[in-house]
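Yeah, one chain of the complex is gone here, protein chain that is, but the others are all in their spots.
On to chain A.
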Amino acid sequence: MKIALFATCIVDAMYPRTAQATVAILERLGHKVVFPSGQACCGQMHVNSGYFKEAHSVVANHVAAFDTDDYDVAVAPSGSCVASVKHQHELVARRCGDAALEARAAVVGAKTYELSQLLTDVLGVTSAAEQLGSYFPHKVTYHPSCHGMRLLRLEDKQLNLLKSVGAIEMVELPEADQCCGFGGTFSMKNADVSSAMNADKAANICGTGAELCSGGDASCLMHIGGGLSRQGSDVGTLHFAEILASTLENPVSVSGAVTLAGSKR
């Protein structure tokens, strides 16, 4: 299968390892990965901040980059960005009176998958250890991000993939379904409420005794990890793609001090 990678802007700029891990997993399964070079961002920061007019050109750019027959399916290592592509793009086009873009956005949205969706529903991965050689001998807890959980209905797809990694010890996160408080510009506009939500998330994570908190959205992991780092905690955050990509021969290192979604290694 020919798979187009939508890296997402935050992974592209801040967490390239997450995208590299995504490529590694897909290639290990024997698929060809392409990277449409025109891609930039899904535009949800603009949309969720109310800047629909500015979102229009961002959405148009994404649709132009991915509206080709050059690939079978598109994938992104983010529930939130995929939800934006699937649910917001048509809305933005409609609001800006761009019917042609609306139609093309629907086509692109239908072909776009979140990583765990693609691995589970399309590529039939049931055991990461057996099919991907995933090996990660660490104690890990998992935060399901809101948009993956509620907009994409990913259910336990990410968690089940993590549980099937060799040598991993998964511990349950209390109140896992509670938002970490990121919410894009919410974290700055309503910084106090956002910080209070993050503090509770951090306390729950630390209470599990896990070395790491994994998840499927780099933005939420940056938020949670940033809070843990500020508190001086040793607990880091790591995208599940990087854990799936980790093998006995080429392990992802989590030693050392705080890791913010893998940035410090």
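For this structure, a couple of remarks:
One rule holds for everything that comes next: a residue touches a chain if its C-beta (ideal position, glycine included) is under 8 Å from a C-beta of that chain, and two chains touch if they have at least 3 such contacts; residues count from 1.
Basically, contacts and distances are computed from a predicted model.
Going by its UniProt record, the hidden chain of the complex is named "Iron-sulfur cluster-binding protein" among "Iron-sulfur cluster-binding protein", "Glycolate oxidase", "RNA polymerase sigma-70 factor, ECF subfamily" or "Sugar ABC transporter permease". Remark: the omitted chain is touched by one listed residue; of A:Y71, A:Y113, A:Y142 or A:F182 this is A:F182.
One chain is missing from the display, and on chain A it is touched by residues 7, 9, 11-21, 23-24, 27, 32-33, 35-41, 43, 45-55, 57-58, 60-61, 65, 91, 95, 146-147, 149-151, 177-179, 181-199, 222-223, 225-227, 229-230, 241-242, 245-247, 250, 252-253, 258, 260-265.
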